[in-house]
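Heads up, one of the protein chains got dropped from this complex, but the rest are sitting where they should.
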Amino acid sequence: MAKTLRVGMIGCRFMGRAHSNAWRQAPRFFPLKANVELNTICGRHAANVQTARLQLGWQKATTDWREIVESPLIDIVDIVTPTHCHAEMAIAAAQNGKHVLCEKPLAMSVKQAEAMLAAAQKSKVVHMVCHNYRRIPAIALAKKIIGEGDLGRIYHFRARYAQDRLADPEFPLDWRLQKATSGSGVHSDINSHIIDLARHLAGEFKEVCGLVHTFVPERPLVETPAKSSPAAKAARKMGKVDVPDSAAFLGWLDNGVLANLEATRYALGRKNHIEIEINGSRGSLYFDFEDMNRLKFYNGEDPRDRRGFHDILVTERDGVHPYVGHWWPPGHGLGYEHTFIHVVADLVNACAEGKAVAPTFEDGLKNQRVLAAVEESSQKGRWVKL
Amino acid sequence: MAKTLRVGMIGCRFMGRAHSNAWRQAPRFFPLKANVELNTICGRHAANVQTARLQLGWQKATTDWREIVESPLIDIVDIVTPTHCHAEMAIAAAQNGKHVLCEKPLAMSVKQAEAMLAAAQKSKVVHMVCHNYRRIPAIALAKKIIGEGDLGRIYHFRARYAQDRLADPEFPLDWRLQKATSGSGVHSDINSHIIDLARHLAGEFKEVCGLVHTFVPERPLVETPAKSSPAAKAARKMGKVDVPDSAAFLGWLDNGVLANLEATRYALGRKNHIEIEINGSRGSLYFDFEDMNRLKFYNGEDPRDRRGFHDILVTERDGVHPYVGHWWPPGHGLGYEHTFIHVVADLVNACAEGKAVAPTFEDGLKNQRVLAAVEESSQKGRWVKL
Amino acid sequence: MAKTLRVGMIGCRFMGRAHSNAWRQAPRFFPLKANVELNTICGRHAANVQTARLQLGWQKATTDWREIVESPLIDIVDIVTPTHCHAEMAIAAAQNGKHVLCEKPLAMSVKQAEAMLAAAQKSKVVHMVCHNYRRIPAIALAKKIIGEGDLGRIYHFRARYAQDRLADPEFPLDWRLQKATSGSGVHSDINSHIIDLARHLAGEFKEVCGLVHTFVPERPLVETPAKSSPAAKAARKMGKVDVPDSAAFLGWLDNGVLANLEATRYALGRKNHIEIEINGSRGSLYFDFEDMNRLKFYNGEDPRDRRGFHDILVTERDGVHPYVGHWWPPGHGLGYEHTFIHVVADLVNACAEGKAVAPTFEDGLKNQRVLAAVEESSQKGRWVKL
Partner (left out) sequence: MAKTLRVGMIGCRFMGRAHSNAWRQAPRFFPLKANVELNTICGRHAANVQTARLQLGWQKATTDWREIVESPLIDIVDIVTPTHCHAEMAIAAAQNGKHVLCEKPLAMSVKQAEAMLAAAQKSKVVHMVCHNYRRIPAIALAKKIIGEGDLGRIYHFRARYAQDRLADPEFPLDWRLQKATSGSGVHSDINSHIIDLARHLAGEFKEVCGLVHTFVPERPLVETPAKSSPAAKAARKMGKVDVPDSAAFLGWLDNGVLANLEATRYALGRKNHIEIEINGSRGSLYFDFEDMNRLKFYNGEDPRDRRGFHDILVTERDGVHPYVGHWWPPGHGLGYEHTFIHVVADLVNACAEGKAVAPTFEDGLKNQRVLAAVEESSQKGRWVKL
């Protein structure tokens, strides 16, 4: 009889919904090596967390996260709180011998990330940072194609994470736009995702040069009703955006790859446009999250008159394409939430077997170092070595 | 306190997985007007149905479908068996006062469909046929745009449902390729879906002319291992495909719309390509299920130099786009399974309020009439009036 | 020293511009086997044809087409007049021993086309009908891929020629909308193009069933100024559209291919959308003229996890892709007019060598038979054999 892993999740908002769904769904679709129990959910407000508990399918609720990390019942702690809480919670969880899944970015600083990794390593727990996009089937296929050498020597890695919700200066200040809670705004929030994908697919950063920037430095504290009078508009309270709301940088990876990354929430029409292009001496890859079930692969070894990006619908079963065999027939695509289910499925198996599962806290730490180096470069106006 | 609707599902294979998921997920994401209980699942083989029960999240399992339709506990019967079982089960369910959700095609014949509708109407139960594609957000948006008159007078409705799994003559005979179980093969299996979308979006069929066809009339009874010897290949048992494996027809809808529909499983590279184009005097729409989160809308009233199909990512919240507000942020797409969740969500609300919910058995019946008319046209080689 | 072929062109409007350009440009870009001289252009109105002569680069002008077909100087007669003039002119030209290039559709009727072919054959001249789309590089590549067997057994040929200029009921009556001049409207004007491509790429028609239709049976005789008063609108003269303005049919080709063709000028947003899809047992092809430099090829023999339509930019030199080696570097696309230049280049070489060049008048005749069969089918409401 398979072991049961009991999960405690700290946080109950957007990411709480996505993670709860993953914990519920993973055992329904994947033959996991352990059972999963959604044991306890934690939120700051008693009423909210009770509602969330019911809605999201947890057995118990608490407003004290220490209950979770200290409970002898809990095997895995899942941290989906704002960034400034990660380090304390993850370290406490690790110190109590819990496996830890932590939302990205791992920490507020390199120093925090180092401490988190050290704690996890010391306790020998399984530790994972939730860069869920690695487990999009198309990205997993990209990894496989690269691993098989089918791109040859890689020249370019190019990525852009573009959204548009800040394009409207009326979009209110939230925790992601404040240093105290988010670390470094759009830079740490979404640039970290494509930094992770660069490292995952193309190599480690050696040097970076770029900038972090704030296009709109002041925003209303709460959403302004669309039909507000000018007087009401003038009277409302504004708050300072003290983090970047965009970032762009060039970099060299350790194997001579030229990287070009950009993250912004000012690209009207781009909703969750994680666009990646990788060019090598034998082939190229292109991906866009807004068409997440597709991967485009240019095979430089195809017959010359038939060369062109293969528009691969990454939905083939029977082990042909990663993960999708557990879902639906070919052409019946997956959505955003599935990436989390794949994270949880792989994490559960890793915990069951006591094995490491990437991206680990070490990946989170390396990511944090790139984030910091870009910020340093932005400040100094020059290249910064890692 | 909200009422609880208890569900019994008959069938436990592919569609059983999709429906079970919908029953589990709908209450997690939609504020339903009743609670849902996955009460009983029914399958033919005791062992299989027990496995399915556990895997899919049902409380009880049975091998006798009559237990479900007769149980005083059950409120809704969900029928996901092969087509030849639908009529008997649905009629029995209705006669026992159960609401019924039935997979498509509704029946084996017009006559069966008539009896099913009559039974449902007589019992005043809620009846619904699972043409899940109506509840793709992009299709729901198409319906809204058409309803607001933004296509003007419709000239053309054009659809193709194309897959490729039969392109390989080695693909074995399954229940979908046999008359006794499927009714009319690809015609009833997938052509029925685009007939439903034509009726839903553009109007009722008045006349049709076309064909049903079988490209490969004989197939192996079981999957042939890829490396079989010629001798083994020669020795294996073959079975007759006695249903169409492709279909194509022209038709006139009641409002002067020219319809062109085609369904095939011989289109290599097309995995679940439900392609629809609608052209009117003021605008056009284009949809392809393989990019299910998008709808393309040409607005003939845009300024002349800015006209072009709007490539709408149908993922906006706050009531902007249908259904998606209950899911994830803009640009974070949905997948195949969500269409079933939307079906279940709307059905549960309809049952809770005792209201009808389309597509009803009447839609299923009208669909069946179109299917039959196309078959008659194919036989007679001429136009057939409905 | 290469021979010089002297060309006389009858007609000087839209197609006259396209053909004149082709005659001027072909020798600049292709190493032709004969020199080309733009000798005489013919139009009905003396002033217009003089303007055209200067603008389009012809040495002489005439208003009497017999001068051209009877002139001992002329080697090639190029007929770009409305359809009802083709037969008389082409027959006279052939009888005078001229090679003939004739715009499509070849004729007003099968009978005319038969007479034209007979005259051309009797005089042993080179005869060609200007189905220019065969010489789009992407279509020429499609032909090559099919010829090499890379689609295997073909199941489906599907094409749609869609434009939108008639979607506006205010678009005035022109010669293409009147039986006396055009033959059968949209059916002969653009449906004939995709019939030609079906025959060129997939096989001969054996049987057809379909319809020709007129969505808007009455149109203003001249363009109505956009800001006309209702009174002015009511007062203007209207004329009858006595030809089809749309057509759709199914057909069987001689090798068991199911064909589905549709032509319309009521597809808002589709400007010159010649869309073709061909599905075979080993591969599929997709083409859309609005992206005329691309061909999509699905290779069923690619490794399973890398299968997807190859998005081929058909612009490779060094003989890799047809025709384009004579133009620009890879990725520097061609336009509409180049198709005519390719027609002329191949025709000149054929005339220089006294060889046949497809599509010949025989192709034009076969096309005419399909057109007629579809019209008969439309009238009789049933399948018609060819």
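Letters A, B and C mark the chains as written, and numbering starts fresh at 1 in each.
The rule is simple: a contact is a pair of C-beta atoms (placed from the backbone, for glycine too) under 8 Å apart; a residue touches a chain by one contact, two chains touch by 3 or more.
The model shown is predicted, which means the values in this text are computed figures rather than measured ones.
Trainee: Report, in label order, the displayed chains that the undisplayed chain touches.
Mentor: Computed over the complete complex, the missing chain touches A, B, C.
Trainee: Just one of A:35, A:224, A:260 or A:349 touches the chain that is missing; which is it?
Mentor: A:260
Trainee: Check each of A:23, A:133 or A:309 against the chain that is not shown and name the one that touches it.
Mentor: A:309
Trainee: Where the complex has a chain not shown, which of C:313, C:344, C:357 or C:371 is the residue touching it?
Mentor: Once the missing chain is taken into account, the touching residue is C:313.
Trainee: Among C:63, C:109 or C:272, single out the residue that touches the unshown chain.
Mentor: C:272
Trainee: Which chain A residues touch the hidden chain?
Mentor: Touch with the absent chain occurs at residues 155-156, 158, 160, 162, 164, 167-169, 209-211, 213, 215, 246, 248-250, 256, 258, 260, 262, 264, 266-270, 277, 279-284, 298, 300, 307-309, 381-383.
Trainee: Can you list, in ascending order, the chain C residues touching the missing chain?
Mentor: Interface with the chain not displayed, on the chain C side: 14, 18, 21, 24, 28, 55-57, 163-165, 270-273, 289-293, 313, 315, 327-338.
Trainee: Spell out, residue by residue, where the missing chain touches chain B.
Mentor: Within chain B, the residues touching the omitted chain are 141, 144-145, 294-297, 299, 302, 304-313, 316, 320-321.
Going forward, only the chains that are shown with their structure count from here on.
Trainee: Just the number, please: Cα centre separation of chain A and chain B in whole Å.
Mentor: Computed from C-alpha means, the inter-chain centre distance equals 35 Å.
Trainee: Which residues of chain B are in contact with two or more other chains?
Mentor: 164, 270
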